[in-house]
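My questions will all concern the structure given below.
Removed: one protein chain of the complex. Kept in place: all other protein chains.
Our next item is chain A:
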């Protein structure tokens, strides 16, 4: 029979492997495929200037334009998969950048507040906190039926707490816990970094997700 620590290790291994793979694909897209396409793009621009035939010039120009769009798409896809800001600038800038994309995708305005000074935390913890916030916001877009939401980050000595709140439809937390893998995954992810995730919701009043992480 499996012991609880063994189960925890397996969950941790699966989540970590998945994150590593996502990061690898994002980097490969950005630094591999993206760079190669950029070389082709500059090559096409060079050919365009060298060609005299107007029809062919226009044709190559169209192809270069399409190539430019593809490069942009690949860059955006890589950022969506694994935001580079998460590794270089930290959790807060990565969240700010994600919220811009979130509002322009779902039309929901998110008020982000930060109290205290961001301290350096391990990359695995940054990724976990980011993914939990992403999942909470995705649930708001899918189910909450609201125009706005709020996120508050509080950096205190020894503890980081993040609250994601909305005044949407709300839901039955116990029933959702049984049916939704997303909510269970949020809690599991937080447990794996020794954090906590508490979900409270009232039908007709909204939802609040409180995540906390001890800081050492």
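By definition in this document, a residue touches a chain if its C-beta (ideal position, glycine included) is under 8 Å from a C-beta of that chain, and two chains touch if they have at least 3 such contacts; residues count from 1.
We adopt the following convention: contacts and distances are computed from a predicted model.
Per the UniProt record, the chain missing from the shown structure is "GAF domain-containing protein", taken from the list "GAF domain-containing protein", "NADH-quinone oxidoreductase subunit K", "Putative tricarboxylic transport membrane protein" or "MBOAT family protein".
Within the full complex, the residue among A:8, A:142, A:156 or A:196 touching the omitted chain is A:142. Of A:54, A:107, A:157 or A:204, it is A:107 that touches the chain left out of the display.
Contact between chain A and the unshown chain involves residues 69, 72-73, 76, 103-109, 138, 141-142, 145, 147.
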